[in-house]
Structure formats: C-alpha cells, structure tokens
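First comes the structure, then the notes that go with it.
Moving on, here comes subunit A:
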Amino acid sequence: MAKLPAGTLYRGKVGMWSWVLHRITGVAIFFFLLVHILDTSLVRVDPEAYNGVMATYKTVIIGFGELGLVAAILFHAFNGVRIILIDFWRKGFKYQNLMFWIVVAIAFILFAGFAPRHLMHVFSYNN
Partner candidate 1 sequence: MSTPKVHHHQYDVVIVGAGGAGMRAAIEAGPHAKTAVISKLFPTRSHTGAAQGGMAAALANVEEDNWEWHTFDTVKGGDYLVDQDAAEILAKESVEAVIDLENMGLPFNRTPDGKIDQRRFGGHTRDHGKAPVRRSCYAADRTGHMILQTLYQNCVKLGIEFYNEFYVLDLLMNTVDGVERPSAVVAYDLATGELHVFQGKSIVFATGGFGKIFKTTSNAHTLTGDGVGIIWRKGLPLEDMEFYQFHPTGLAGLGILLSEAARGEGGILRNASGERFMERYAPTIKDLAPRDMVARAMANEVREGRGAGPHKDYVLLDLTHLPPEVIDAKLPDITEFARTYLGVEPYTEPVPVFPTAHYAMGGIPTNVKAEVLRDNDTVVPGLYAAGECACVSVHGANRLGTNSLLDINVFGKRAGIFSVEYAKTADFVPVPEGAVDEVLSLLANVRNSKGTEKVAVLRKELQDTMDKNAQVYRTEESLDEALAKIVELRERYQHISIQDLGQRFNTDLLEAVELGFLLDLAEVLAYTAKERRESRGGHFREDYETRDDEKFMVHSMAYKTGDTIKLGWKPVTITNYPPMERKY
Partner candidate 2 sequence: MSAEATTPVIAEVPSFAVTLMVRRYNPEVDSEPKWQDYDLTMYGTDRVLDALHKIKWEVDGSLSFRRSCAHGVCGSDAMRINGRNRLACKTLIKDLDLSQPIYVEPIKGLEVEKDLIVDMNPFYQAYRDIKPFLIASDKPEKERIQSAADRERFDDTTKCILCAACTTSCPVFWTDGQYFGPAAIVNAHRFIFDSRDEAAEVRLDILNDKEGVWRCRTTFNCTEACPRGIQVTRAIAEVKQAVLRGRA
C-alpha cells in the first residue's frame, strides 16, 4: 500500500460528513440489530428469560441508549432517502446540500417529538 502522508483532516463539506454519519449510524444499527434478534429469539426459548432481558432494556441507561438508536435510525433512514433521490431524481445532485439540512431537520423534529415521550415511558417504568 502506498505511503499516505498523515496530513490534515480533509475538509470535505456536507456530502462527505453526511456519508461519515451514514456509515457510523449504519454500523451502529447493524450491531444493535444483531443483539436485538438474539434477545427477541429468547421468546421462543423461555419467556422468563425474555422478560428478564427486557427488564434491562427498561433501565435508564439503556433507555438513553435507545434514544441514540432512534436518532441513528432517523438520520440513517432519511439520509438514505436523500441518497436515493440523488441517485434517481434528475435534480437530486443539485439539491443534495439542501436535502441534507432537510434530513437533519426532519430527523430532529421527529426526535424531539419522540424523546420526551420515550423518556416518560422509561422513567415511569422505573418508578
């Protein structure tokens, strides 16, 4: 492999950072999904064990983790739509920048709606 100079960080714009985020969120969701399938599978094995695991899901820490997961899914999903539009819509490339901010806005609004309600659920369970 060629010798890469360890130079400065490349100062890409929205396109590059959205891709970085898309990749990170994709990986995060992937690993969550692995765990999620395994834990759900417990329903086939032993209801008690399943409920035991679900109880840990309901702790505050995991509750916050789930917030993060939802945020990741929101971004990944809507940015996925943005990517699809860039690929298939003739004017997609022109509005990619604008679309990124729309993605962030939609994700943020939905998140803002979800977070309080989710936290309510989490805290009410723990009380």
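Odds and ends about this structure:
By definition in this document, a residue touches a chain if its C-beta (ideal position, glycine included) is under 8 Å from a C-beta of that chain, and two chains touch if they have at least 3 such contacts; residues count from 1.
With respect to how the candidates were assembled, all candidates are chains of the complex that A comes from, given by their letters.
What you are looking at is a predicted structure, and each value in this text was computed from that prediction instead of being measured.
This complex places one of the candidates 1 or 2 in contact with subunit A: number 2.
If you check the complex, the residues on subunit A that touch candidate 2 are 1-16, 18-19, 83, 86-88, 92-93, 96.
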